[in-house]
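Just one protein chain is left out here, and the rest sit where they should.
Order of writing sets the labels: A and B. Residues in every chain begin at 1.
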Amino acid sequence: MTDKQRIILKNRIAVTFAWIAAILFFFPIFWMVLTSFKTEGQAIAVPPQLFFEPTLENYLEIQERTNYTKFAINSLITSFGGTLLALMIAIPSAYAMAFNTGKWTKDILMWMLSTKMLPAVGVLMPIYFLAQKFNIYDTKFLLIVIYAMMNLPIVMLILFNYFREIPKEILEASRMDGTSTFNEIREVVMPLAWGGIASTALLSVILCWNEAFWSIVLTTTDASTLTAFVASFQAPEGLFWAKVSAVSTLACAPIVVFGWLAQKQLVQGLTFGAVK
Amino acid sequence: MKAIRNTALCLTLGALSATAATAGELTIATVNNGHMVEMQKFTPHFEEANPGITVNWVTLDEGTLRSRVTTDITTKGGQFDVMTIGMYEAPIWGERGWLEALEFSDAYDVDDILPAMRGGLSHDGNLYAAPFYGESSMIMYRKDLLDAAGMTMPDNPSWGHVQDAAAAMTDKDNGVYGICLRGKPGWGDNMAFLSTMANSFGAQWFNEDWTPALDSPAWNHAVNFYVDLLTNYGPPGSAGNSFNEILALINEGKCGMWIDATIAASFVSDPGQSKVADVIAFAQAPQAVTTRGANWLWAWSLAIPAGTKQADDAKTFIEWATSKEYIELVASENGWGSVPTGTRQSTYDNPNFQEAAVFAEAELKAILSAEPANSTQNPSPYVGVQFAAIPEFQAIGTAVGQQMTAALAGEISVEEALEAAQTAADREMSKAGYY
Partner (left out) sequence: MNPTLVRWLQAPSIILLLIWMIVPLAMTLYFSTQRFNLLYPERTGFIGLSNYKFFWTDPSFMPALLNTLVLVGSVLTITVVLGLAVSLLIDREFKGRGIARVMLISPFFIMPTVSALVWKNMLMDPNNGLFAAFSNALGFTPVQWLQDMPLFSIIVMISWQWTPFAILIFMTSLQSQDQEQMEAAELDGASFFSKFYNLTIPHLARPISIVILIQMIFHLATFAEIFVTTSGGPGVQSTNLTYLIYIQSQQAFDVGVASAGGVFAIILANIVAIFLIRAVGKTLTV
């Protein structure tokens, strides 16, 4: 067997295993989506049914009961708002830290992470009181601020990682051309680290989207997100597997679409080997 | 200085904040159970009859709802005009003055509400919440399996008889288990059931001096019996089962018997979701030494937080939602089998309802026999059948529930579990300053 054949064979095996992993990881979601097209009776059937006559009754029931669009729009605004705010604060900071790493950089990053160590359930009352005091309870503004602050340490850390991967030589070359710092970030760093920024943004959006603590405690009607939408179908008295599957499918559908669009960005940039 | 800074912040942030609920707009927090979901769908009827009032619904699962409304009412958050609360909260909050006392017009016919329900939702003679639907607990069993075994199930059978019946119905090779009972930890999960079982063995949560009584021989007998029963004749995974998990099992024909909320009767006798709908029969809850407290009492009820600016509109809504007319409205649209039950005598007197609901008689009998103020064989200082209506009970019930699940899973002995439970209860009670 030649080297080339060997490499091709190895690749085939790797790809097979990659697909097996992908199918295993995806299976519970597939099963959830499948269940959303069952009746409640079919959902609990023993043994579980793979083939059945699909029904849309769960989706119709959901549409009759709640205003999905309102929850979805709130989720979109708060997740993307929080992420955008966090990125705007984090990109300059992470840039400064990555290219001027000092004695304290590591400690500052670690300290930032430590601001997330107080469990949400422990600071529930302080935040709740503050929200009431400032009369911003049940507003999207409040959720955006909380999401941005909640994710800022993580966004910082991940961006720092990706920025560090950019070879300094590239920056030094651009600096010799006399670029301003702002332009350097915009024209050199951002395009090079685009994949990293995209994956950071994706992570942050997902974390906001699935955040089920503050979004339920700090909203009533005006700012309720999809987590409240899911909570209104979760664990009622009576069978609910099929309905909750349909609700979850609806709740995560927008973000899967977003993930699909983003994944193409994830692998752009960060190919410095050639530039070097 | 501080005041100025705060004002400045308030001004800035206030501009961004949502405007407070406008007049005539009611925000109602409710639990996501079937009858409430129906109420939501009937809202247009209410809005048409009461021009100027619109309704916003906040529907949540039971656990989340309880956290939200409790936090809101204790901090005077004012987010809700009407709250859905249970029989546990109503007397406690009423005593604290957190709820508006409810007084209804003559047409509402408050005396039609079952006395047990009125009693459980009142404090000092004032009604603080109007029951929307209520329930007790009872035995639901597979008549076909019991007939095949040549046995019958009388009302209030002895636990020994229940055990014999469970043994006779168990057929593990075919995946049929004689009895299914709650095992998942939680004061509203396994402890709701176990409290009633313990009551029937002559046990109680607290002694007259408020010391926990979990170390009593009666608790020991009850829990030992429960663990043996489920270990021998129960389904696998009982430690994770609560209402919904068991409902799924019984609807698939895997349980011979189930002792749980009477509301379950409407699900298991519904051919649309249950494979055993036509062979289910009902009997009153089992007893060991007493029938007192052997079946629980609960009502999901509507209440108005004290200090809401829209108390009148809120009362109008509650009066509508818990009226006879509402029940008739549901009946005319969905049929008598779908009306909210457990609240009014007139519902049970209605021949259409009796015909549509096979469980009507058993449910009424169970509800009427429950007495929250007198639910233990020996005198006890608390109100409540499957709970003690004191603020500490939720935490105690959950901690105790975890220990009972450990005993059920065979991880520790019943004696160890009860000892740990007693310690947990004792810690909470002494922290709260009862003794």
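Basically, a contact is a pair of C-beta atoms (placed from the backbone, for glycine too) under 8 Å apart; a residue touches a chain by one contact, two chains touch by 3 or more.
All of these numbers come straight from a predicted model, not from anything done at the bench.
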Touching the left-out chain: which of A:54, A:126 or A:191? A:126
Which of these, B:40, B:67 or B:158, touches the one chain of the complex that we don't see? B:67
Which is it among B:34, B:186 or B:381 that touches the chain not included here? B:186
Considering the whole complex, which of A:90, A:143 or A:218 touches the chain not shown? A:90
At which residues does chain A meet the chain that is not included here? 3, 7, 11, 14-15, 17-19, 21-23, 25-26, 28-29, 31-32, 35, 43-48, 89-90, 92-93, 95-97, 99-101, 105-106, 108-110, 112-127, 129-130, 149, 152-154, 156-158, 160-162, 164-165, 181, 195-196, 199, 202-203, 206, 209-210, 212-213, 227, 230-231, 234-235, 241, 244-245, 248, 251-252, 255-256, 259-260, 263-264, 266-267, 269-273, 276
Footprint left on chain B by the chain that the document does not show: 63, 67, 70-71, 74-75, 92, 96, 175, 184-187, 189, 235-240, 245, 248-249, 252, 254, 391-392, 394-395, 398-399, 401-403, 405-406, 408-409, 411-412, 417, 420, 423-424, 427-428, 431-432
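One rule holds in what follows: only the chains that are shown with their structure count from here on.
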Separation of chain A from chain B, taking each centre as the mean of its C-alpha atoms, in whole Å: 38
Under the touch definition given earlier, write down the residues of chain A that touch chain B in their complex. 39-41, 44-46, 64-66, 124, 128-129, 132-139, 141, 216-217, 220-224, 228, 231-241
List the residues on chain B that touch chain A in their complex, please. 6, 9-10, 13-14, 16-18, 27, 31-34, 37, 40-41, 56, 58-64, 67-68, 71, 75, 77, 79-80, 175, 243-244, 247-248, 251-252, 254, 261, 263, 267, 272-275
